[in-house]
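Have a look at this one before I ask anything.
Yeah, one chain of the complex is gone here, protein chain that is, but the others are all in their spots.
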């Protein structure tokens, strides 16, 4: 594990109109590790992801990537840094087929012309590795896919590229038993290859099975970021639902934004201002 | 438990263009029971649900409702029979707010005029019972909701009405820990009130926790419909992934459509032609 | 680009049975095309027992050419056109000529074109009558140093330019001599009456209501101006011109709201044109006795020219007597009495 | 597994308490956040009026103010109907000529056949209903795209107008009631009474709503805000009626010319009616739902085809009303009635007002505001005295400017992610 985190966020604020969704959020992701981001429905997990990937501009806060401050204003900036995201609202083009969606924005070409055979082959290989057995044809429009098939396509799209940070927002929500196992294995494999992986999930078993660290959001505040080995299942659930658990989490429930304490043994996490 | 099933399907076939998605499917749902419908990604679960609710016309097959043959050609027919559905692709109107979505198609009125206060009150009560704590306002457009919040709205919409059959297609996929528990409890409560409930889920724990019966789809064929008490966890997983398990499921893997056997002790299920 | 005029007729005619194609320009700038020309031409052709095909291009140049193509393909031996503009007119005439089809310019001369004959009213003369009419009405009313507003025809219609040249030739000297003042000068897109009303209303607003005479290019525009004047209770006090002698225009004249209109004896024009067309279609030659100079094509075109006539309250009866409009059309309801007063029986 | 989770009844969704301060703060951040309703169109209007008033002082006269209403009335009425069609993401290219057909029917019934005015009006509106039903059935039941159906209508209705006009001749409207619609004014007293009635009605509705919600313990706007709204309406109506009741005759000797033009209450009543239908009835709710997500609407049991047909009926009927007003204003009907730019202006009015062409977003008020923008541009340009080429160009540029003000003030909406 390297000392500098691959991605570090400090003091992120984000409001939609009158509603403040993220308050002074700090977050780190380390290469070679799986960081699980947990939180209740509406805690702000997806919003945080969209801020990282440049979909939403932040109101305030700093981004450090590989230790250097960066500004990410659009998904293109994020992609240029090597950040790949599987969004919860999958964001596929319904009018394109599976292969076209998987290579969207980064088509393989020979000269000016699209190199369809290469793309089709690569897509077939990646999907085969994700236990997809019921897709009839790679040339099917994604609008005709089942929920799980769509999700698999989105995951396959994100892992096709040589990236440094992969963020997966509830990637297994619609997946079957076998497919979920494959994806979790893939997540571990990516981390073992040295990538930083951020996994959002509501399934505590999955979280404990693959993550190295757990970051918990509660009503838009980061209440803890700790090593998975230092926390128990029920403590995490308490953090999610109440914002605190023992000496972890908000100092007092309902306290102001500065009142968070990350009771972590980890030196790089919990960069609370 | 009553002897006649509330809903009985026989020999349902459904193709999309050249692709046959459902083959000779038989299915029953009993009042007062939770029937879990399981199957791999792309097995045809959502398609079956959409056939029941009149979204997709079937190519062949019979529908019996309370023992009488019926034909369901549109969602309005289904609603008229007392069938409520939570779809996997939630089908909310993004340009309407939470209350408006929940009462869509069955608005409360006083005279000609919409009775907004009543609707708002009823919506607030229903949502409160589903552990939704982060929704800022009931007058928020659903486009601005988080994934879990959207799903909760869809569930709340379906349980608002006095229906006879409630079908939930992966209702807890995007839900947090507490919310999932609430929904499962609600499912049980509905069944105990005498409704027939059909629950689609990939989570075997949830299935075994609440269901009375399990129906397994494999590549568009119904391979088993048995009492939950008569089957084990790993048998179900085998049925899902391989289509057979011991004496349950397809007689030979890959055999024709008629070759299914439902090794159930239950007399009313497994109505194979 | 091949064959000379005289040769083309004979060569074309012995191969084919005579058939006449007529292309009218549109149906909206004026009621005459569909209401009068088509009727009179059809009557004449039927009487002479020749095949004919009368089409309307609806103001669309592309349609105009398409129709011409169709007619040539369909075997007409004489083509009579009212061009929409010189360019398409010339293209059609040249194409017809190159295939040995006889050609006539009807109502509008195609400058630089190759028509064998030209039958028309003089559009500038129409404008002149309007200018003179307005001056007469103003004098009758005894208005001193009147302020004049123009409601010109469509800016994209070349005829509107010709009308304007006509009334300008009468009124411009008066403006220059400071006898009259031109306070507003607007073109009405597509001769659209609804827009004309707004345009005139704004002219009135702009000048603070100081408009003493309106030169409207046709009866429709005139009626639009009158409707605004009525709203301000100024109708009858401000003379308005027109053109086409439509029933509506004549009624406005009888009621005293409009000062004059220009009557073009379309029946005469259609009669002259159909006679020529029948001759050309049969490959005969005709003497017209008159020519018109085409400055662009640098040639004298054999022509039949008819003279337009100014209509005031006194001579409305002439139009009816001519059968151009019927008494029933004009003298309905409240106008019956006015008709009687004006001596129309 | 998940059953180990903590169970807790969450509190019902909450929102800040309803005080005036909160309300204003809320409004400001809503505007900042891009949820600005009619503000952009109003802003565009204000900019336009200022520019014209500076360049041509005659723009600001009472007479011109009154003219504005009659000049813009027909387009605004057609645009109001188009809002319904646009709300479904459909288009009606034929609305312009449909108004022409209805006007032609009106003229034929009233002038040629000599029936009384109400028969003619009914005949015109009935024609609109028939047209709308036909278009709607073709779109909803046969499934031809509305662009193609109404393009066919655009062509066919042009022909029908021509045929009804006896191949191009104009028909005069002589019935004094019909002529009055767009050309006469209400007596000043009646203007004041109507305005007072409108304010009183609005106040009653608002206060009843307040009481009703407060009694049930639901969130309400603070009473001061409610009062402020009522006050604002009273002020606007009062000023408008005052100005319109000024003498605007060129020459008081000939005639006195004052009062609210008759079309104004007609537009106002239709605005209230259609706003009520869209906002307060389940029919209106269903229109929005089908426009936002027709599949979701279908799944909710809404009869989508019927909604689709109904909006075309409303659109064509409003086109009929627009046609009647246009005929009244011109004192005649001609083959161009409803032609030339009427349709594009009407759609433009709705879109400028903030209605989306993709469906699901728009209000009838949008059409009125957008119609006002179009009318002001037309009116102002008419005072400038440009030659026709220049006039077209300047009109285009001014339209663009008005729309830019709108677009830029809506900008934050996108930035805030609430698109």
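Assorted remarks:
All chains are identified by letter, namely A, B, C and D, in their written order; residue positions are counted from 1 within each chain.
The rule is short, and it goes like this: contacts are C-beta pairs under 8 Å (C-beta built on N, C-alpha and C of every residue); 3 or more make two chains touch, one makes a residue touch a chain.
Treat the numbers as computed from the prediction; the structure is a model and nothing was measured.
Only one residue from C:59, C:102 or C:166 touches the chain missing from this view: C:59.
Checked against the full complex, the candidates C:99, C:147 or C:332 give a single residue touching the omitted chain, namely C:99. Across C:90, C:206, C:231 or C:264, the residue that sits in touch with the chain not pictured is C:90.
Only one residue from A:4, A:71, A:137 or A:234 touches the chain missing from this view: A:137.
Residue-level contact of chain A with the missing chain is found at 53, 55, 74-76, 79, 85, 87, 91-96, 100, 104-107, 109, 112-114, 117, 120-121, 124-125, 127-129, 131-133, 135-138, 141, 143-144, 172, 177-178, 180-182, 184-185, 203, 205-206, 209.
Interface residues of chain D with the unshown chain, by the touch rule above, are 1, 89, 91, 93, 138, 142-145, 147-149, 151-163, 167, 344, 347-348, 351-352, 356-358, 387-397, 399-400, 403-404, 406-408, 410-411, 414. Where chain C meets the missing chain, the touching residues are 2-3, 8, 11-12, 15, 24, 27, 34, 38, 53-56, 58-63, 65-67, 69-70, 72-75, 84-88, 90-91, 94, 98-101, 112, 155-158, 160-161.
Operating definition for what follows: only the chains that are shown with their structure count from here on.
Separating the CA-averaged centres of chain B and chain C is a span of 74 Å. Among the residues of chain C, none is found touching two or more other chains.
In chain A, the positions touching at least two other chains are 16, 204, 237, 241.
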